[in-house]
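Here it is, the structure, as structure tokens.
With one protein chain held back, the other chains of the complex are shown just where they sit.
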Amino acid sequence: MILFYGMLIYSALREMPRYIKRKDWRGGGIFAFFWLTALAISIYMSLGFKRPLLNRIIYNFIKEMFPFITKLS
Amino acid sequence: MFSLLFKKLKFLQSLISKPEAPSSPREDPLTGNLVKDLAAFRKQVGDSPDIVVREFNISHNISAAVIFIDGLVLDPLVNQHIMHPLTQLNEHDVVYKKGRDLFDSLKNKLLPVGSIREESSLTKTIERVFTGATAILIDGSKKAILTYIPGWERRSISEPDSEIVVKGPREGFVETLRTNTALLRRKIGHPGLTFETLVIGQRTRTEVTIAYLNGVAHPKLVQEVKRRLERIKTDGILNAGYIEQYIEDAPFSPFMTVGYTERPDVAAARILEGRVAILTEGTPVVNTVPFLFVESFQSPDDYTFRPYFTTLTRWFRYIAFAGSVLSPGMFVALTTFHQELLPTPLLISMAAAMEGTPLPAVGEALVMGLIFEILREAGIRLPKAVGQAVSIVGALVIGEAAVQAGFIGAPVVIVVAFTAISSFAVPKQFDVGALLRVVITILAGLFGLYGILIFLIITFTHLVSLRSFGIPYLSPISPLMPKDLKDVLVRAPAWAMVTRPESLDISDPVRQEFDLMPGPENDKKNQKN
Amino acid sequence: MNRNRLILIFGYFLLNLVFGTGCWDSRELDELAIISGIGVDKEGDKFNLSFQIINPTGLKGGEGGGNQGSGGGGTETFVVAQSTGRTIFDAVENVRNQIERIPFFSHNEVIVLGRQLAEEGIYPGVDFFLRSPQPRPTQWVLIGSEKAGDILRPKAEMEDTSARALKLLVDFGRQSWVPAINLEEVNAAMTQKRGAYLIPIVRVQGDKGKLFLDGSAAVMKRDKMVGEVNPGESRGLKWMKGEIRNAVVVSELPNQQGLVSTRIFLNRGSIKVNLTPEGIPRVNVYVYVEGEIEDMSGKFNLTSTPGMDLVKKQVALAIKKEIQSAFQKARSLNADFINIGRILYQNHPQVWEDMEHKWDEIFPEIRAHVTVGVSIWRVGEVSKPAISE
Partner (left out) sequence: MKLEKGRIGLKGTVLIMIGYIYGSTAILSPGVGVGQDAWVAQTIGLGLALIVVWVNTLLLARFPGQTFIEINERVFGPYAGKFISLLFLWYIFHLGSIVLIDHLDFVRLMIIPLTPAEVVVFLGILPCIYAAYKGLEVIVRTGQVLVVFTLLYFGLITLFQVQSYDFANFKPFLVTPFPKLAWAGLTAASFPYLETVVFLMILPFLNQQNKVRVAVYLGLFFGGLVVIWSIMRLILVLGDTAVNYVYPSYYAVRIINIAELLNRFEILAAMNYIMIGFLKVTVLLYAAGLGWAQLCKCQDYRPLLLPLGALMALVSLNNFEHVVGNFEFTTQVYSIYALPFSAGLPFLVLVGAWVRGLPGKVKNK
């Protein structure tokens, strides 16, 4: 996990001054959005919680919507 | 800890950001009054013992002076061709009394010297004198006569040590720019060969000449080279290596994007392909741009031997380069991560050989690599006789004894020896090879083949993204130019290389006629019919 | 300046990466116990594993004139470790109590399955080797005549390990009479619901424990051993599949004229399944062989076309006999190791669908028609025996 923190910190140190210099607030905003999301997930994962299992959710949902799949595959 | 470093960096930057005010050359015209001019001259250059100012009279009444730097001119010839005619004039010979007429007659009639030029500025005159000219100042004339009878000590043309060929010319560039341009002229007789000269370095005033073939080299390329050279504002250029660093495309890349050669035939071949050569005064190395990655694997001998053989050797060079970069890393990865990939008998004998060695395989590979690099460095810098002793001691003592004592496994020594030898097979890239090798070995020790592969992908992406003077570094492989592979994957016979490299984007792509395949006359006729 | 700062920080993390983390998967060569042969036995409800582990120090002494002399020739080239466990992997982990190195399976050459395991079902014995990424799928699978552990124990005379010797025996034998099968093929064969397959049996002979691979094989149905075939019968199967590369056919000439041995070096075979109008499958086997006469006992004169024809006929007869004996054995065991069911499925899927569930009744009824074509080119350097009249 420390690798991901490193990557995020590196990207922030690298990009934030450039955004401020360019006064590109819109780009900075979207950058910050991704950055914070990634940071949140990293923290969540490094705290050792159970993983959210995104595709499992999609899988269960679609399986319930279309029950014929099980027969076909 | 970091803040301290930052402060240091900031301080360093503040030093750099105050560039020295360049001493703007004042235009200092010659007055025509010899006494005054000489005084001004002395004031500017001081009183160095090597500056010779010889004052004399032309036929009693006209005073004149000859100025040159002792050691830069050929004394006997100056005496014979300049001093002698001038001092031996008598009144009757001086038809024209003074001023302009005298000047012209001197220049046109009396001085038996080939290279002559006029100069009206004192500063320029000084500059030229300092680069080897002999100046003649005449009282009453606002211009100085500059003659060139250079005569400093120069090295004779000899075979370059770094690029030795078996079958080809033995001459190499020397430190004198004029000799080098002459060497190029002798190779390329076409008037299209153009030299353009710039002076770079505020203190060293180094003459830098670019050479290209007009009509073949792309004008934009020439323009770009000139632009980058003119950008250089520094105090001194002592070596072509300095120029390389100022004009290259990717200064942070470990790969060089400016080529170099010591051989006039190689330089001429590159110029013929549409490249631009940069000749620097004082260096026997000529830079050529743009430089492509594949050029590192070409050798002048490739074009003198039979095509099949050279194709083979060229492939050996590719393999050697890959081997020099990869083999320690692969060794580490295979012996510590992926033992299943080794054939069983090999694995068993390797296991037997490495039984009981104290270091892990990564450590062994790194240590042996380090020892090899040290030996190489020591061997280069030491005098030749001692160098041999070093290599013997290194090979025998460190290699043999370490294995005997069980410090190092024999396979590591074999791998490092193979790496060492193969790294010399591609001399142009061996610096990059050494660098990549270390990184790959460490990564192999951490992540095995996966680490190696990830690093190779990154390196490859980097190579692809490089450009040398606008030309993609990896062309003609990527972007793929199938026509140019005739000199990459194979070495086509000379008569088959009809076009110049497409990847260089040159004005005149056709090198020769199509129908040049040799053969008996009759056969050719039959083929046509 | 910004760039410098970033490089510094990145370098700091790179250092962290190098020193702060480990090299999880790295195993030095001298930490490995390189296993060259595995024996799997079943004792009661427990598995008993025998590992033949290569001892590099022993090899070092034997190989190159001895390094420090300390290794010497006295060290064994391999050691055998045994362990028991409720599953295979359990036993693999248990062996680590005895050997100080990590067991390493990638260079395993053979897996020997004990007889009892074979009778009770081999799948639990091979699943670990199929599942783990280490063991190679191309290693040979054999069945021990007795306990697998006893087969791995004796020393090989010419090879470093007896497992290697066994592998070389299979490599050679599969050209002629051994129905060699590797791990991947065992797995594929086990998926056939109605089919059967052969796994060669290895025996130990004599006091010194000489390994012996004569071509007899265990007949397996799914993962259980149901019987045994003798060398001739297993070679009958190989003739049909066209797998013979080097074999000797000894045929008897009529009227006590002596024996002829023929070396077969080329063999093509095909099995066709047709349906009779009543819907009963009928097997047609076509075999073609090429060979040369190697030796002959008796006075038979070869220098005539009818003479050669006679020899060819006798060779064909001998091969036919072997093929028929294979069919005979398959019928008597009711084990379809010729894979007629599969051929039927491939060519007549609808018919197979009807027959599949009653295949055990149909199979013993199936008759085969065998055609053998023989071509003999060379007779050696003697055309007429010295003692012929």
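First chain written, first letter: the chains are A, B and C, and each begins at residue 1.
Operating definition for what follows: a residue touches a chain if its C-beta (ideal position, glycine included) is under 8 Å from a C-beta of that chain, and two chains touch if they have at least 3 such contacts.
Just so it is clear, the structure is predicted and the values come from calculations on it, not from any experiment.
Partner chains of the missing chain, restricted to those shown and counted over the full complex, are A, B, C. The omitted chain makes contact with just one of the residues B:V35, B:L341 or B:V397: B:L341.
Although one chain is not drawn, the whole complex shows that of C:R136, C:R203, C:R222 or C:R268 it is C:R136 that touches it.
Against the chain not displayed here, chain B makes contact via residues 337-338, 340-343, 447-451, 453-454, 457-458, 460-462, 464-465, 472, 474, 477-480.
Remark: the residues of chain A touching the chain excluded from display are 1, 3-4, 7-8, 10-11, 14-15, 18-19, 22, 24, 26-27, 29-31, 34-35, 37-38, 41-42, 45, 51-56, 58-59, 62-63, 65-66, 69-70, 72-73.
Mapped onto chain C, the footprint of the missing chain covers residues 21, 24-25, 133, 136-138, 171, 182, 184, 187-188, 191, 343, 345-349.
Everything that follows uses one rule, which is that only the chains that are shown with their structure count from here on.
Per-chain CA centroids place chain A at a distance of 50 Å from chain B. One inter-chain figure worth recording: chain B and chain C are separated by 65 Å, centre to centre, where each centre is the mean of the chain's CA atoms.
Multi-chain contact residues of chain B (touching two or more other chains): none found.
Taken together, the chain C residues at the contact with chain B in this complex read 1, 4-5, 8-9, 17-18, 21, 23, 25-30, 32, 34, 36, 54, 56-57, 59-60, 63, 67-68, 104, 106-107, 109, 134, 136, 160, 164. On the chain B side of its complex with chain C, the touching residues are 2, 5-6, 9-10, 13, 335-337, 339-340, 344, 347-357, 360-362, 404, 406, 442, 445-448.
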